[in-house]
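A single protein chain has been omitted; all remaining protein chains appear in their positions.
Moving on, here comes chain A:
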Amino acid sequence: MEGAFILEKLILVVVVFTVTLVIAMYSTLAERKIAGFMQDRYGPDRAGIFGILQPLCDGGKFFFKEEIIPAGAHKTLFILGPVIAIITACISSAVIPWGQDLVINGRTVSLQVADVNIGVLYVFGVIALGVYGIMLGGWASNNKFSLMGAIRAASQSISYEIGMGLSLIALLMVTETLQLGEIVAQQSGFVNWNIWVQPLGFLIFITCAFAECNRVPFDLPECETELVGGYHTEYSSMKLGLYMFSEYINMFVSSALMATLYFGGYNFPFMYDLGLSQNWITIIGVLVFFLKIFGFIFFFMWIRWTLPRFRYDQLMNLGWKILIPLAIANIVLTGVITLIKDTYFQ
C-alpha cells in the first residue's frame, strides 16, 4: 500500500468521524427545536443565535458533572458499557459510500472509507454489537430499573433484527450484491432507486430501524415513565453523555443506511443530463446525500413527537406477528416477480 493511499483514507476517516460527531451534537439541538416547534414553542434559543451554542453548553455541563459509580456496581463493565456503545456507533459508518470518486490531479479518490464486499453484513454485525453496550451498562449498574431496561433492549433488538434482516434479504435479491458501493451505483438517477421496487421492504426496514435505535415509539429500554431512566438510570456525567451521543450517532448512521439502501445514496435526478464534470457531480452528490440523511433524521424526530410509546406486549406482537411474516411475504413476492420478469420480459 502506498503512502498517499493511507494518507487519503486517514483524512477521510477523520472527516467522516468529525462530521458524524458534529451532526450527532447538533441533532440534540435539532431534536429540542423540532419538539419545540411541534408543541407551539421555541425550544432553546438563549445560547447564541437560535440556540446554536446550546450543544456546546450541554457538553460542557456533562463534563463538569460529578461522576458517580454506584457502590454495588461492577466497575469494569460499568465503564465499558458506554465505551462499547459509542465505539460501535462510530465504526458502523465506515462502509457507507458518501459520494462518487473525486479526481484530483489525475488521481481518483474514493469517498468511501472501505468498500468491503460484505458491507451490509458488516453494518448489521456492528449494529448488533451495539446492544452489548446497553446490556452491559444496564446489568453492571446493579439497579433493577437498569436491568429491566437492559433486558428490554436485548429482547427488542433480537426481535427486530430478524425483521430487519428479512426485509433486507428481499432488497439483496434485487441488487444481487452486499457491497454498499455497488448497491448505490446501481441506483443512479431517480427511477432506479430501490424504494420503487421495495416499498414494503422499506416500510419494514424503517420500523425496525426505529426499534434498533431505541427511538420513540420503541424507546422501551429507557422508558422514563416506567423505568426512571432505563438502562442509564445510574449513569451520570460524560458516561451518560456518551450513551446519549451514541443514540444520536446511531440515528445518523441508520438514516445514512436507509438513504443508501433505498433512496439512492448520493444519486440525484438528472445527474448525468446537466453536463456537469465528474467532480461537480460528486460534490453535489455528497450534498444531496446529506440532505437525504437530514430528511430521515427529521423524520425520526417528527415521529418521536407524534406517536406515543408502545406497550411491551404490543412491541413484541408487532415484531413477531406482523413484521416478520410481512417480511417473509415480501421475500416470496420479490422472488415471484423477479422470476416472472426474467422468464417473460427478458
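To be clear about the criterion, a contact is a pair of C-beta atoms (placed from the backbone, for glycine too) under 8 Å apart; a residue touches a chain by one contact, two chains touch by 3 or more; residues count from 1.
One rule holds in what follows: contacts and distances are computed from a predicted model.
For the chain of the complex excluded from view, the name given in UniProt is "NADH-quinone oxidoreductase subunit I" [choices: "ATP synthase gamma chain", "Branched-chain amino acid ABC transporter permease", "Cellulose-binding protein" or "NADH-quinone oxidoreductase subunit I"]. Residue A:40 is the one among A:40, A:273 or A:342 that touches the chain not shown. Within the set A:102, A:303 or A:328, the residue that contacts the chain not displayed is A:303.
By the touch definition given at the top, chain A reaches the unshown chain through residues 34, 37-42, 302-303, 305-307.
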